[in-house]
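Heads up, this is only part of the complex; the chains shown haven't been moved.
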Amino acid sequence: MILRIDRLQTELPPPSDPDPAGAAVVQELLGGKFGEMSTFMNYTFQSFNFRFRQGARPFYDLVANIAAEEFGHIELVSTAINTMLTGAGEKGSLPKPADLLNPQHFAAGGAGTLVQDSNGKPWNGDYVTSTGDLVEDLTHNFFLETGARNGKLKVYEMVDHPAARALTGYLLVRGGVHQVAYARAVENLTGADLTKLFPAPRIPTEKIPECKPHIERGEHTKLYRFSPSDYLELAAVFNGTHPETGDELQVVDNPPEGVPPFDLPAQEGVFAPDYAPEEIAEIARKLRTAAGLPDEPTGIVANDTNGVISKVKEAVS
Amino acid sequence: MILRIDRLQTELPPPSDPDPAGAAVVQELLGGKFGEMSTFMNYTFQSFNFRFRQGARPFYDLVANIAAEEFGHIELVSTAINTMLTGAGEKGSLPKPADLLNPQHFAAGGAGTLVQDSNGKPWNGDYVTSTGDLVEDLTHNFFLETGARNGKLKVYEMVDHPAARALTGYLLVRGGVHQVAYARAVENLTGADLTKLFPAPRIPTEKIPECKPHIERGEHTKLYRFSPSDYLELAAVFNGTHPETGDELQVVDNPPEGVPPFDLPAQEGVFAPDYAPEEIAEIARKLRTAAGLPDEPTGIVANDTNGVISKVKEAVS
């Protein structure tokens, strides 16, 4: 089972100019064959299906733990897409259809992420490979991360919106850690040294401006343990030096601190969360009072100050 | 982001007689339109896409938190399926094709769960509804839980394997809590009293033998808060009495204690995790030693005792 923490693994910029066509391209990183739904679901179901766990414990721990990090990645990609769509759903100023790539962002969603790729094709369970064969599944995972890295690099090139660039900058660094982790796992089981394939594709991560700050903080060397209690054997696999930088790999015994999310404003042109959001806020306030909760919302968001619900919209206008 | 805890929300029986055709039917609860992938992903993406969170905080907290519980449900359904497939993947005694409903359990997976429904159709992102309209999404969620309850009741009737019965017994109780939670949310926003629809379908949960022990422990009244820090406003929505039993609804400030999973044995007939799993165990042991970790695996599983890796298979033979 999981516990959820209402923070993002890294900071993304607040809404600026909307970019719905760019957001449609970023969907590739969410619901594409090599998107984060695929990494999340592959490792999750491989961990569920993992037989002989005690015997293969370090490998089980590795797969199960990386799965947990990937949840944070579908969250980040969605946040970037939603940020890029913000402002495009304003009452009276929806984008012209011919300027869109994915009209369902507005016709089905409320200026919100869809579980689709950049062509509007829904993600599906066929993208999950879980053969049960440990070496094969780990080799698959290494290749999946390679495909994912290719996709991130290409979306980086195609979309210049700040949210897309910040997103890909972070994911390239973290995805690189997973490539290393699976390469080490395969090496330990077979002797094959997949780190000779790095960087794959052959674009050095450190040359990408948006990756640099993360590398400087050592994010490229850390495997976080996303559990209060379990997956204690990561270090049995994830050790040695980073194939690109030579830095020592390290297991960090808790998740990254992260940041609170930006509370994205209502988009009344698509009724999200309503035609008249203030009425919902009023109901919420009454419910809190009735339940003996604080008057003000207890959630922590990046753009919050005391009593500012009514000002959320101003923050991005 | 999430933290992962390597425990199941409830106990399921260990492997007994394999039932691959029954396991194929249980897939409906995993990857069907009304299966747990759908509940997990609907609430997860609705929470990602939630705009004006501070204003609508109690509702955001509700959706985001139930999403977290649903991860545990895809885990439980997978565990049940894998339990039912155990023994059917033994070397030299694979089931006859004509006795199967879903041959990919063996031809693609390693006697393992697929991200598919009972007809072998992959789950897909089209099953996610996230319109952004709060009342609509909550109404949808209520209906989704109703459809899910129907599916669980039907699978209960169709499959009599102990793992399937234990699974549906638990999920019926917990799904009922989610029906109540979404009904309360809709009522708070609109005044419509959906609890008059309970039980929906009209089979009283308490009459199902496998549900009884959970009801006796009060599982039908508890909304667990699946977060060490967040989603503090659940009680603003989830309160009052249970529409079927009249018991007081309660928010519980942490996840259920749960139980360690059973370490399902290797299925060498389908190479899961390998043709010769002991060699993997040997490698794992060496890696642990090299990393300064304990000699014995650190993971906690239901069927573990000291030094028993080699005995895992005996436990179910």
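Odds and ends about this structure:
By letter and in written order, the chains are A and B; residue numbering begins at 1 in each of them.
As a convention for this text, a contact is a pair of C-beta atoms (placed from the backbone, for glycine too) under 8 Å apart; a residue touches a chain by one contact, two chains touch by 3 or more.
What you see is a predicted model, and the numbers here were worked out from it, not measured in a lab.
Copy number for the full complex in this structure file, with 2 chains shown: 6.
Note that only the chains that are shown with their structure count from here on.
Measuring from the averaged C-alpha position of subunit A to that of subunit B gives a distance of 23 Å. The part of subunit A that touches subunit B in the complex is made up of residues 1-9, 31, 37, 41, 44-45, 48-61, 64-65, 67-69, 71-72, 74-75, 78-79, 82, 108-116, 122-126, 128, 130-135, 188-189, 226-233, 235-237, 239, 255-256, 258, 261, 263-267, 270-274, 277-278, 280-281, 283-284, 287-288, 290-293, 297-301, 304, 308-309, 312.
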